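Excluded from the complex is one protein chain; the other protein chains are retained at their positions.
Up next, chain A:
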Amino acid sequence: MKTAVADTVERGPAVPRRRRFAPAGRASIVDRVALAIAGLMVLIALVGPLLAPHDPYSVNLGQALHAPSADHWFGTDANGRDIFSRVLYGARVSLLATVIVIAVATLIGTIVGTLAALGGRVADEVLMRICDIGLSLPAIILALGLAAALGPGLRSAVIALCLTWWPGYARLVRTLVRDVRDAEYVEAARTLGVSTPRLVFRHVLPNSLDTLYVQTTLDVSAVMLVISGLSFVGVGAQVPSAEWGAMIAGAAGNLTNGWWAVVFPGLAIMLTAVSFNLVGDWLRVRNDPTLRGRRS
């Protein structure tokens, strides 16, 4: 009779599946697939429009809601537009908007968070209260306000998200930097005559920002979804534009007789989100020499 204990002994301690594939310091199979998909998404965002077989905006009501076929790989939507072409075009819109939001939020967040952690008590108080203000504004309300002021469109959505997303990063970076700031190795570097900027950039930040990488890649999916949500309520990408979130919102009403119009843009969002999450995890392990050692 096999007991649970014997079973454990035979198979060895539970090793996370991803680790088992991984030779020391190299990407596992899952990592590579994720990297490939994320890379493919970026590539589509860059050259997608060149590959599209149809014009994503040409309405052909005679071909409305056709199921996937050799001519329309992903089928057509209620206006007869080719969904495959629209998904390819949409990669650029969705990814670009997401990347802009995350890049801006990370940059502002890192600067503000680092200043708050290292700049003394007054700077810390002032910057964190500003963060509180930012955190208390819901992205949707701000986006509605901006849409009223600047006119609805992806630009308003992106600005609103940048303004509401950075305080989270500032908070995170402040905590991460504070953890490292008083570490003995930072002080040891100071006893060698290392200048303050070099202390910050070569000793404090490299040791604090691992968690930030993971957060940014996790946020790719979150930001993408919020942008889609804003598009859905009408303050993001406008109706005809090929944006994944807007496409899903527009096709949701036809889910029963045209599932492909919802599923394929949804799959695009999901694949992008999952692959970026996995890439983030891989980056984290790659940047932490302690974890890298354990993987072997």
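Heads up, the rule we're going with is that a residue touches a chain if its C-beta (ideal position, glycine included) is under 8 Å from a C-beta of that chain, and two chains touch if they have at least 3 such contacts; residues count from 1.
Just so it is clear, contacts and distances are computed from a predicted model.
Set against the options "ABC transporter ATP-binding protein", "ATP synthase gamma chain", "Isoquinoline 1-oxidoreductase beta subunit" or "Cytochrome aa3 subunit 2", the UniProt name belonging to the omitted chain is "ABC transporter ATP-binding protein".
Across A:140, A:183 or A:218, the residue that sits in touch with the chain not pictured is A:183. Among A:39, A:53, A:151 or A:206, the one in contact with the hidden chain is A:206.
Listed here are the chain A residues that touch the chain not shown: 183-195, 198, 202-203, 206-207, 287-290, 293.
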